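I have a structure here, written as structure tokens, and I will follow up with some questions on it.
Here the complex is missing a single protein chain, while all its other protein chains stay put.
Residue numbering begins at 1 within each chain, and the chains themselves are lettered A, B, C and D in the order written.
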């Protein structure tokens, strides 16, 4: 069997000064070039899990391997895109995208070429000189994606990249992400609350439970690409997931209410 | 004909120090007890319109009547709920809900009773003594709704009340809103980006164009209540609206790109 | 303006300085019995200008202070204060940095000389000296740099050679000598002594004097007693000064330094004829004076 | 590997308690190592005789002087006098600054007119006004108090303006929509809304109050108060007295910070929900 892009084996995490786990021991693989989504209620540990794969957080137990190498910190081959784009406001789009290459000491000429390629890929080549505040929310997320792609990652991690956008921009960017992914084919771990988005983009969707998170169900999406958002199969899948989630949430609301009572004492 | 709850006649607005209109002249009525949604791309003037109905903004031209009286400022009979709940962080849930009654000089005993009723209505009676930071996002929005309902408004204005919540909580609260509305029957103007939400809740949905906003299409939703979110008729309506909006956005993206070039000079 | 009627207390200001010796004695003894039935409230000041402000602003009735601030006050607000009596004369000495070679006023040309503050008694005295020797201060277009240096900073300024000489109030000149940083300049001290300039005088606000003639007379009498005691027993002044200093800081000034300081001054209620006029002339020539000082302000009017 | 949920919770609680105790110890260590290093260096330098003791008395000398000042002299009374004056002047300045800030901050015209003047005055060191204060207010302590209050007033008014611009607009809109206006609005919405930002201002004001008061005490009150002792120490060249007084001010400063401002800040941040529920 080919080595997976990401292997999460029993990784779990409890934050300092917190008295309950953010993520219970969790295991899954992401094959090379596979698109995996993580879906689950707020606070179920999705960002925690992603942060651990990125090497920004250290799991309390269990291990994480990226491209066969144990993850001990942020490293080559992995790139991450955040919900709020997290662009550096004092740098232009060009320099934002160039930042990671500078940090890695890539020579100037090569930097220029790679940044221009990345910006073309996300259709931002004509706003390279603008600062983030001069961009719309959608453009900011494109820039953030370019900043990740310019590192030529084999693993792309995305934490709710589109959830701060309005519905229309979101739909457009989801389409674009499908195109870009089909062009560049990194392995992707994609966190979202949007079930249609998850179904539309993924090969595999992991559903996490709330409270201390763990994977409660996994869906394989066997619909050929490029896909259409209005595909009835996608809508059906969404409906299944929603039901499952609603059960999870009710459970969680109960649990959270109890926890809150303890807190309030 | 019965007098409408809200009558917007040619209201328009250009902000100071802005060089394009936030909202072009717009007219529509909201009947008493009617649920109207406003949907449209980001920046199309939905919040501006709602602010004018609330009396927080003054239209440049045109007029707005609430319950037959011209709106000149915030006033009785109208209440508003914001996206970020906008609870007063230093007050408990109880005192937050009580605030408007205090401002209106309602006597203490009556305040207590009305606040308790409102909190029961949104299922928050057992967290009345908590501060906002001790609540989940969904609980905060419930509190914000209670704060509006306690004023016994005939007109309830809601500006993306659920858009900061995760998908699951959102679904639950949308159900709740339907129940509360059926119980109390105020006229509602509801702003959202979520097309299913709009279709699910409304009697009438107005679609606004982007850029300087104006109403481009109006949908009547004739599905009996209580409704089910998975109703195929709702999904069909959503699809129609999405197509229409996507066309609007493409148009707007073009226009905005041109505007941005002018800005960048 | 404060109350114009009779006061219900006498508010008296003074410095915690050796040159205020009789004032210290008065505060510690002579005033303890009330002045003509009025209780005494003492107030310690750190410098003359604040004391003058307090007197003119109506929050102080009487004060021990140097003749410099007094004549400047009379120039700016004539007739508001009344000179009651002398307290101490002398109490200042010229010291020159070791190795500076300064032996006379003429040697000060081209040098930097420290005084405690603009327009204070030492500053006015120094300018008299320069004037007599045909020299001028640099701020008057002359060749002698006169710089104000706070007593606190004087020894460091001297140690670092920033100033060549200082006309210092007791005991700071004596301290510099005792610390080996400077040497006395007897020729200049003799010249100053000849003027019999007051170091400290007692003043009262005109308003208070008019409304409280009895208390004013009692103040003059108490001062006279204190002056006599200080003259008869300088050691008691030294003891009292050190006790008060130690009370505040836990420190004392060496006995020897204090004794030498006290020898440089003389407690007396008399004010030499012409001494105040010299001060006025110096103030006017140096541009400090805000206006003419009435002649009546130059002689004590105890009654 | 399997433990019952009860055991687990109990073990967790124990571990937490232990962690907390360790944290307190660690915290003290973490926060004082630098002070220890400085004191050690100071002691070494003076003990080795590398500098003139006149320029830098040893830690022991300073402690001894401090002891003398406290036991044999009235330094404690001076300290109390100073701190009382400070608290009084600061409190007056805080109230005046916040009131002016809120009252003028709700009107563009008032704010535009008054704010630049206060910002300009803030550039003028408060001591510059001391001669005026003595002339106008007299010498009986009210000048010192006025100077201290004035020194606090300006940064507080500026902090209030700043804080008012940071009130989330939706909070104001929510208040207006609920019918709040005028004084009711200022009392029940604007004031509480700016409290968290004011806490930083309070600290700033305290720092300015100290400066103004020390400067005033040095000139005005002769021997009463820490400023007087500091100045007398300077006059007679007793550097150990100067350092002892600095030490006292330092300790008072740290104590105020730790016992008052940090707690206040924590309480306000908690109450205003600026930290998560835990």
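Here are some notes:
Rule of thumb we're sticking to: a residue touches a chain if its C-beta (ideal position, glycine included) is under 8 Å from a C-beta of that chain, and two chains touch if they have at least 3 such contacts.
Here the structure is a predicted model, which is why all the values come from computation and not from measurement.
Remark: the omitted chain is touched by one listed residue; of A:13, A:46 or A:147 this is A:147. Only one of the listed residues, D:48, D:128 or D:183, touches the absent chain: D:128. Remark: the omitted chain is touched by one listed residue; of C:36, C:153, C:211 or C:244 this is C:153.
Within the whole complex, the absent chain has one touching residue among D:106, D:170, D:186 or D:256, and that is D:256.
When the whole complex is considered, the residue among A:100, A:137, A:186 or A:212 that touches the unshown chain is A:100. Within chain C, the residues in touch with the undisplayed chain are 1, 47-49, 52-53, 56-57, 69, 72-73, 76-77, 80, 117-120, 147-150, 152-153, 156-157, 160, 162, 288, 290.
By the touch criterion stated above, the residues of chain A touching the omitted chain are 51, 54-56, 74, 76, 78-80, 82-84, 86, 88-91, 99-100, 102-104, 131-134, 147, 151.
Contact residues of chain D toward the unshown chain are 27, 30-35, 37-38, 54-56, 108-109, 112-114, 116-117, 119-132, 135-136, 155, 204, 206-207, 210-211, 214-215, 218, 230, 233-234, 239, 242-243, 245-246, 249-254, 256-258.
Keep this in mind: only the chains that are shown with their structure count from here on.
Chain B and chain D have centres, each the mean of its CA atoms, that are 45 Å apart. For the pair chain B and chain C, the distance between C-alpha centroids works out to 80 Å.
Counting partner chains per residue, chain D shows two or more touched chains at residues 277. Multi-chain contact residues, meaning those touching two or more other chains, do not occur anywhere in chain C.
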